[in-house]
Every structure is written in C-alpha cells, then in structure tokens.
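The other protein chains are all here in position, but one chain of the complex has been omitted.
Order of writing sets the chain letters: A and B. Residues in each chain are counted from 1.
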Amino acid sequence: MDFWRRFASNRGGVIGLVLLVIIVAVAATAPLLFPNNPWKMVSRPFLPPFENMKFILGTDTVGRDVAAGLAHGARVSLLVGLVSTVAALLIGIPMGALAGYFGGRVDDALMRITEFFQTVPSFALAIVIVAIFQPSVVSITLAIGIVSWPPVARLVRGEVMSLRKREYVEAAILQGLSAPSIILRQVLPNAISPIIVMASLMVASAILLESSLSFLGLGDPNLMSWGYMIGAARTVIRQAWWLSFFPGVAIVLTVLALNLIGESLNDALNPRLSRRRS
Amino acid sequence: MKILTRIVGRLVKAAVVLLAILVLNFLLIHAAPGDPAAVMAGEAGATDEMFLAQLREKFGLDQPLHVQLWKYISDVARLDLGYSYRQQMPVLDLILDRLPATLLLTGTAFAVSLVFGVLAGVLAASRVGKWSDTLISSVALLFYATPLFWAALMGVLLFSVTLGWLPPFGYETVGSGFTGWRRALDIAEHLVLPALSLGLFFTAVYSRMTRASMLEVSQMDFVKTARAKGLSPAVIERRHILRNALLPIVTLAGLQAGQLVGGAVLTETVFAWPGIGRLMFEALTQRDYNVLLGVFFVSAAMVILFNLITDLVYGIVDPRIRVQ
C-alpha cells in the first residue's frame, strides 16, 4: 500500500503506467481487433490515413493496414523487449552474484568477460550476431540479451559485494549454509529493487534495439514489427509520411512509458533517494 | 611511478581483451553462411568452379581455418590488418581513410551532447520542481525514448526536404573544388543533421544524469557544511556540487566516447556518411572478413584508449584518487 502511494505520487509514473496498460491491451487484443493477418493486402496501396475509416491509419506500399500492423507489432516489440531482458538477467545476475560473492580470482575472471563485452561495440556485435544466425525472433532476442547483460552483472556485483559484509550474511556463512542457498535466499532478495528498476529500463532499450535492427533489415521476416514498418517506409517517406510516422510514435510512447515507470519504481523502491529528489 | 605501473597493467589486460575479441569475431564471421568468393562470384552474374577456386586461392580461403586464424593473429601482432578482398586495398588504409569522418561525426555529437546535456542538467537541478525543470526533464525523456534512425529521418524530412536549409546527406559537396575555409564550412553544413541526430540521445542521457547527480551531491554533508559557512550559493554550486557531480558523468562519457565509434552505424547509413560504421556494415554483408575484423579491432582499441583517458581525467576531477 505504501509502495503504491509512493508510486502514485509521481505523476510521470502514473502516466507511464496508463500508457503501458493501453499498449499491452492493444497487443493482447490485436487478433480480435484486427483478425486479418497484418501482412494481408486489404486495400489499394498508399491509402492516406483518416480517409477510409475502415483503415483509419491508411495502408502501406502494398496495401496492408497500418493500424493492424501497429497492433500486431506491439506484440513483437513487447515480446522481444521482455524476453531479451529476461535473457540478459539470466546471464547478468549469476555473473554478478558469483563475482560479488566470491571475489578474488572468480571476480577477476568474470569481470574480464564482462569487460570484453563492454569493449566490443555492442550494436555492431548485435548486428553481426543477427546477420550470422539469420534474422529471426530467436536470434534477435538472443543478440539483444548478449549485448545488454554487462550492466546487470556490474550492478548485481556491487550490491552483492556490499550485502556480503552484512551481519546476517556473515551469520548464515557461520551456520554453514551453502553458497548457492545464501546467494539465492539471503543476498539476492535484498538486491531485488535496483534490479527491478534496471530491468524496466532495459525493456525500453531492448525495444529500441529491436527496432534499430529491424530498421536495418535484420528483423524477423515473418513477424510484423514497428522497426520493420519504419525501415520499409523509409524509401517512401516523401510519398507517405504516415508509414514511418505512426510506428515511430508507437515506439516513442512505449519506450517513454517504460522509462517513466522505471523512474517511479526507482523513487518508490528507494524512498531514501526519492525524498531527496523532491 | 605508481601511475605508470597502473597504465602498464591496464595495457596488458587490454591486450588480452583485444586478443579475445579478435579470436571470437574471427570464429563468428567465419561461421556466417557464404564467403567473399561466393559473394563476388554472385555479383559477377556468372561463375564456375574454376572462378571460385581462383578467388579462394587468391584470398587464402583454401587453407584450414586454424591456419587462417593463426596467420591473421600473427599479422595483427605486427600491426598488419590484412587486405580487403573486395576493395583491393590494405584494411589499415581503408580504415584510416574512413576514420576521420567517423571521428568528426562522433566527436561533434559527443561534444555537443556533453555541453548541452550538462548545461541542461545543471539548469534543471538548480530549479528543481519549477516548470523549467519539468520542461527540461520531459524533453530529455522524450529524446531518450526516440529511436535514433527515426529522429534522423524526421530531421531530413523537415530540414532538408521541406525547409531546404541543410544538405540531406553526404560528407561534402562532391566535385565542388572547395578548399580551405570554404571546404570546412561545406563539411560543417553536412555535419549538422547527422551530429544532431546522433547527439540527441546522448544529450538526454547527460542531462538526466547531471540533474540526478547534482541533486544527490547537494544533499551531502560537505555541501551542508559549506552552506553553514555562509558561502554564496553560486560558489557552492560551481565549486562543490558540480565538481563532484561530474564524476559519474566522466565515467559514462569515457565509456560512450569509445562506443560512439562503433555506434554510428545507423547514423552513417541514413546520412550516407563515409565512416567506419558504414564500412563495417558493408564489410559484413560482403563477408569482407579482414575489414570487419579490422573495424572491430580498431573500435575496441578506441574503447580501451578512452577508458584509460577517463581514468586519468578522473584523477584530475577527483584529487583523492590521485593521492591514493
């Protein structure tokens, strides 16, 4: 209750939440709202928006419904954003936790690996991975996960390092509890709030990254996505501004919503900080 | 002396990371379907076994993979990045040819975003809660959420196509014969849109970070002490708060200065900017292995170099570190 009050006290967070709920609702009901496959050519090409109310946002280069594309595209963006963030967390949390808990050589070795991934230009690496394994929703999600885990690892490492020195952890060690159970039961639950905040922001950047890849033609060719729509519309930007405008707005709104939520979460979960801010 | 040992230590670690990057990328790119010979044969519109064999032999692709890898690593150790299959020139020349354009673009974007970002952040922090803070923070958040390529496209649409103020793409007016200042001006005109689109996102990042960092530092004890001592707010802000608030920003800037080199792929593609980001993307689709590896090598080296510089700058901003 306290959490909700604090969250709701931030206007941005509420706006973000409302936006996200709408986007998720559209994504969830896309097959009902637009039962046709979004790839289906339903009308004449280049139908401008608001002319024919059946296709309110107009049609694209080959006569596909832009509104249907946006709705179905929301599913892809959210899915890729979520799954790739989970993938990044699944790599980053263990790496950071092990490095922070054991320190010494383990820390050294794991941090070298993290450094390695922070040294390679990440977007370039994502491009190479997707191009090599051929663009598909799996390779894209994997590539985003692979390039975005290092910050998670660093964050978790820092948290675990400081928690490791707390008395209750020392006590657990003295009790002879195994390292995995200490990490999972005692340490990580106490590090969860910064991880949640970071994750919500990571979903946002994953959506941006997915759209950038699709824009370059490295999207999944069987799934309609916002980045694909902009990439495909780039060459006709002068004849048909709406083809790149609406999906762009959709991306901005979604990323904005997630960022607003992330900030409010940060305020709500770290009250010490938030009081200082206001 | 200590600082020297530290630098040497860092360089050794850097060399290990670079080697790992080379090996991993080498294996990755060779795992891709198709090879440069097939691409070139495909482009020629006709091919036969003899043609492919000739090309593969010429490129050394007929050797076993580990032999190729060893040869590549030992070449790189001698600072020889190999030869581009497609462009028929040394990779190092190719990269050095393209690097200035990328450095100009990313350097400008970096400087612009750092200056504007920090300014906006300081402004917002000093008026926290007022409407100007809300405005700056909202705009920063909006920039932060805007895809780079989309901002670039909308910029071209508005400033080049509709208003006709700025050239839409390219590095300079080709064949204009401009020299000296006239040429610099010409390049500067071409630079505006790409540098702004690339800088937009980072401006947002720096302004948000500066604001948060300023607010955090302003609550710290030494600032309270300074206030108690009766120092003027302007002096406190400049000398105490800003200086300390800059630390996380320097770290981030160092990280990003390096990443910008590789991160310019999208901007360079949209604006036809002849830099190494585009070179990398072309090399990837053409399977021009040596060029791709070379670009990765150079940009990774840049990241390491910038991190090192960051470390040194850190010492200047925060004297405590120098003492340690």
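Following the convention adopted for this analysis, a contact is a pair of C-beta atoms (placed from the backbone, for glycine too) under 8 Å apart; a residue touches a chain by one contact, two chains touch by 3 or more.
The working rule: contacts and distances are computed from a predicted model.
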### Message
Out of "ABC transporter substrate-binding protein", "cytochrome-c oxidase", "Putative rhodanese-related sulfurtransferase" or "Proteasome accessory factor PafA2 family protein", which one is the UniProt protein name for the chain not included here?
### Response
"ABC transporter substrate-binding protein"
## Note on the structure
Among B:Asp80, B:Glu282 or B:Asp311, contact with the omitted chain is made only by B:Glu282
### Task
Name, in rising order, the residues on chain A that touch the hidden chain in the full complex.
37, 39-41, 45, 61-63, 131, 134-135, 217, 219-222, 232, 234-239
### Query
For chain B, which residues reach the chain that was dropped from this view?
32-36, 38-52, 54, 58, 86-89, 94, 97-98, 156, 160-161, 167-171, 173-175, 269-272, 274, 278-279, 282, 284-287
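Here is the rule we use: only the chains that are shown with their structure count from here on.
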### Message
Can you compute the centre-to-centre distance for chain A and chain B, using the mean CA position of each chain? Integer Å is fine.
### Response
22
#### Entry: Of all residues in chain B, those that touch chain A in their complex
13, 16-18, 20-21, 25, 28-29, 31-33, 128-129, 141-142, 144-150, 153-154, 156-157, 161, 212, 215-216, 219, 255, 258-259, 261-263, 265-266, 269, 277, 280-281, 284-285, 292, 295-296, 299-300, 303-304
### Query
Which chain A residues qualify as touching chain B in the complex?
12, 112, 115-116, 118-124, 127-129, 131-132, 134, 204, 208, 211-212, 215-216, 227, 230, 234, 237-238, 241, 244, 248, 251-253, 255-256, 259-260, 273, 276-278
